[in-house]
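Worksheet for the structure shown next.
The complex appears here without one of its protein chains, the remainder shown in place.
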Amino acid sequence: MLPLLSLALLTAAPPAPLSPESELCVSCHLDVHPGMVGDWEASRHARTTPAQALAKPALERRMSAAAVPDNLLNVSVGCYECHGLRTEQHSDSFEHFGYEVNVVVTPDDCATCHADEAEQYADSKKAWALDILRENSVFDLLVQTATRSHGVVDGQVVAGESAVETRNDACYACHGTEVRVIGERVIESEFGEVTVPELTGWPNQGVGRHNPDGSRGACTSCHPRHGFSLAVARNPNTCAQCHLEPDVPAFEVYRESKHGNIFFAEGQGYDMEAVPWVPGRDFRAPTCVTCHNSLLATRDGRVIAERSHDFGARLWVRLFGLPYAHPQPVHGRTFELRNADGQPLPTTFAGEPAAEGLLSAEQQAERRERMRNVCVACHSRRWADDHFAKIDRSVAETNAMTRAATTLMQQIWDAGLADPANPFDEPIERTWVESWLFHANSIRLGVAMAGPDYATFKNGWWSLTGDLAELAEFLRRHAE
Amino acid sequence: MLPLLSLALLTAAPPAPLSPESELCVSCHLDVHPGMVGDWEASRHARTTPAQALAKPALERRMSAAAVPDNLLNVSVGCYECHGLRTEQHSDSFEHFGYEVNVVVTPDDCATCHADEAEQYADSKKAWALDILRENSVFDLLVQTATRSHGVVDGQVVAGESAVETRNDACYACHGTEVRVIGERVIESEFGEVTVPELTGWPNQGVGRHNPDGSRGACTSCHPRHGFSLAVARNPNTCAQCHLEPDVPAFEVYRESKHGNIFFAEGQGYDMEAVPWVPGRDFRAPTCVTCHNSLLATRDGRVIAERSHDFGARLWVRLFGLPYAHPQPVHGRTFELRNADGQPLPTTFAGEPAAEGLLSAEQQAERRERMRNVCVACHSRRWADDHFAKIDRSVAETNAMTRAATTLMQQIWDAGLADPANPFDEPIERTWVESWLFHANSIRLGVAMAGPDYATFKNGWWSLTGDLAELAEFLRRHAE
Partner (left out) sequence: MLPLLSLALLTAAPPAPLSPESELCVSCHLDVHPGMVGDWEASRHARTTPAQALAKPALERRMSAAAVPDNLLNVSVGCYECHGLRTEQHSDSFEHFGYEVNVVVTPDDCATCHADEAEQYADSKKAWALDILRENSVFDLLVQTATRSHGVVDGQVVAGESAVETRNDACYACHGTEVRVIGERVIESEFGEVTVPELTGWPNQGVGRHNPDGSRGACTSCHPRHGFSLAVARNPNTCAQCHLEPDVPAFEVYRESKHGNIFFAEGQGYDMEAVPWVPGRDFRAPTCVTCHNSLLATRDGRVIAERSHDFGARLWVRLFGLPYAHPQPVHGRTFELRNADGQPLPTTFAGEPAAEGLLSAEQQAERRERMRNVCVACHSRRWADDHFAKIDRSVAETNAMTRAATTLMQQIWDAGLADPANPFDEPIERTWVESWLFHANSIRLGVAMAGPDYATFKNGWWSLTGDLAELAEFLRRHAE
């Protein structure tokens, strides 16, 4: 049944008219999926046409494309405007009550209106996040070891394989799954049988998802369907979907920091929708995106930092150690890196950075300057410089700890006390892994974003010195 | 001293008149306990009479009783209306300035107006939560082992008993304590000596509390005194009082999930009081209760899901492993279950479900359909089905891991390397316990509610494969 009144209100109210196709979509889906439609109704997409969006002054524009196809120009951004795009490129397109639509809306679809964002994203580590895990034999071994099943055969426990579905639930849930069409499925509905494509790895909104149109990523990772809200994307809880302890405690560190303290105390009064975003007017404490990728300007329109959807664009060092912190890679395809030992890693096990593929000192300085400009919006230059000096020291010192831990681990392997064939599966090897993957990372993030518990007792120095003590005692005990 | 002005405002303002008894209560307690009275003043109880509540359309009613005693009908729900109920059934009733009142207001008291809720609750696992721990010898041993004191006798450390007060502070704080009258206590007050009943296990608001009127539970677990707010009960922080890592990381998983992300970013703008609760109008992202027990309807009054205060009413599988995930029990008295080995457990140590007392496949399908209806309010049917398929796989695979861990543990016991007399007290046994109680549970909750860190590095697959490695190495090392 069609809820006529609601639909009447819906189609009458918005200043942006619904296309006839989307009107038809809503006519069935509003009753079946009231939450889905209601979410969209409250969105900017429902209230704005691309023509209106294009008419805004440059600094206030939320749409980066210079133009859009004529048929999209003067209607709101409704169901069909997105799900009906580029169906020929989509292997997941299907006929649905007379219309060809896609299941998955992808970054290449969103690029119709948000061209710059899609382009920036496409070259970033996020877009390549699934490939980074799968195309790198070292990381793939870690993933497989961490997620492998165990069974009981003839009363004995044996380690099995890691199932792709398990990896989809674990590592690939954030990194992205491979979404491929493998057949059809028939679904019973109020309106009779509906045939849809059968997909692998679905549902998923991982940042490096492989999409059925060949694109990578999911804009919905941060701009959740079907509101696609800027305010949600700017909220630190969005980043907290993935950037969590023990490996990447960015959210927890932020929450502990002065920045997080102020935001969680008074952020409900901030203007989280303003474009450009003006420090001191729209907000007082930054969220993740303020420092990492938002367009920031002063009240009179001086640009403090350009918007970027390459989230590493203001970062010079990669704090996330593999196993060492290292200069940021020049593009997102980090599986192409080769260290001096020929491994697909940004550094050797001794910590030497790869000769190619990482930022030069000059490029690092430029990135550092971009971030410093953000800090200086609220802090003195000396404050920013002194803070950056802390990061430098922390990187050097935790890398030295990783070198010490790796030296001990190598001695354990050399003494035959563990088997390096798989360096990630034995208990003592896991202590080594945690020393760099959990504890050195926590310290660096704790220092860089000023959440000191993560540099101290919470997976911090207390834990890292403890790992060294464990590794040393293991060697000593077994040498006796 | 009586704060006259405040009381005048208080008694004049509300549209619902205070009973003479409650007026007297407030006349003393407002000055002594301004926070207690102020909390109530802001409540719906203070602003509504049962007669007004009964006059609402069926779908909008917050009161399920068809009628209430005449004396309650046309006054607000004040102090005396609740504390003066059913005093003959209450062993904690006492004479207080000329009135007979109870210390503890119980679910059977609340049932006067909220009959259906009390009835649904009374048969749920929550109502029996204390009995579940105490009446089950296996769980009781785990509780006692985890909380036993240690003393020093003649220079030697000896393990003592677990004190009931310690259990009240730990496990029973959430599960509920036994509140019994054991005497009287005299308290000095501004108004002279006041004699009140002396109680065991007080204060406590655990979900399975044994009350002095013979009832079980505490409505205040989720509707805290004296506001008894629906908005508070619907907030995920309410469930977070108990459903926390490492054993039940439901809140943390929710917070990490897309649902939590959106709610914590924009939920302050939701209508958390609306009855019925309309997806897409009153809220966009669900909280715990949306999926698990709230009355949901469309804008035009189609019921999506009925309200239930049996919080398992939409659940087909019990993800919480003891030690295996298993079909939900048919009622809350799980201590009545017997596995094939005669233990009071839902499954054998090998994972075989008990023959009786668990949901049949048909009953499971019905529950699953109820939950699917909730999902479909915001998601496509295929999305819901694909998500449920993930849960099924995750249950099967983590149960297989528990079977492997238990096999290794059994081999350790069989080899005399640990003493199975108490299977919970030695370090290696604790590794086994954590494999199912912390890690397999985290994975299942992480998958079911889409917070992937809890399926990965945060007590997830990384930890679970690590437990297996520890158990295997323990066996290997001691066999040498």
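Going by the order they are written in, the chains are A and B; count residues from 1 in each one.
The rule is simple: a contact is a pair of C-beta atoms (placed from the backbone, for glycine too) under 8 Å apart; a residue touches a chain by one contact, two chains touch by 3 or more.
Please read these numbers as outputs of a predicted model, since none were measured by experiment.
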| item | value |
| --- | --- |
| Candidates B:Glu95, B:Asp169 or B:Asp414 - the one touching the absent chain | B:Asp169 |
| Option touching the unshown chain, where A:Val32, A:Ala231 or A:Cys378 are the choices | A:Cys378 |
| Contact with the hidden chain (one of B:Ile187, B:Ala361 or B:Ala421) | B:Ile187 |
| Touch criterion as defined above, residue of A:Pro34, A:Gly260, A:Pro346 or A:Pro423 at the omitted chain | A:Gly260 |
| Hidden-chain contact residue, picked from the options B:Val138, B:Ala240, B:Val330 or B:Ala350 | B:Ala240 |
| Interface with the unshown chain - residue positions in subunit B | 3, 5-6, 31-39, 41-42, 145-152, 155-157, 159, 163, 165-166, 168-171, 173-174, 185, 187-189, 196, 199, 202-203, 205, 224, 227, 229, 231-232, 235, 237-238, 240-242, 244-247, 268, 425-427, 430, 438 |
| Contact footprint on subunit A, counting only the chain that is left out | 255-258, 260-262, 264-266, 268, 278-281, 284, 298-300, 302, 304, 376-383, 385-387, 390, 393-394, 397, 400-401, 403-405, 407-408, 443, 446-447, 450, 452-453, 455-458, 460-462, 465-466, 468-470, 472-473 |
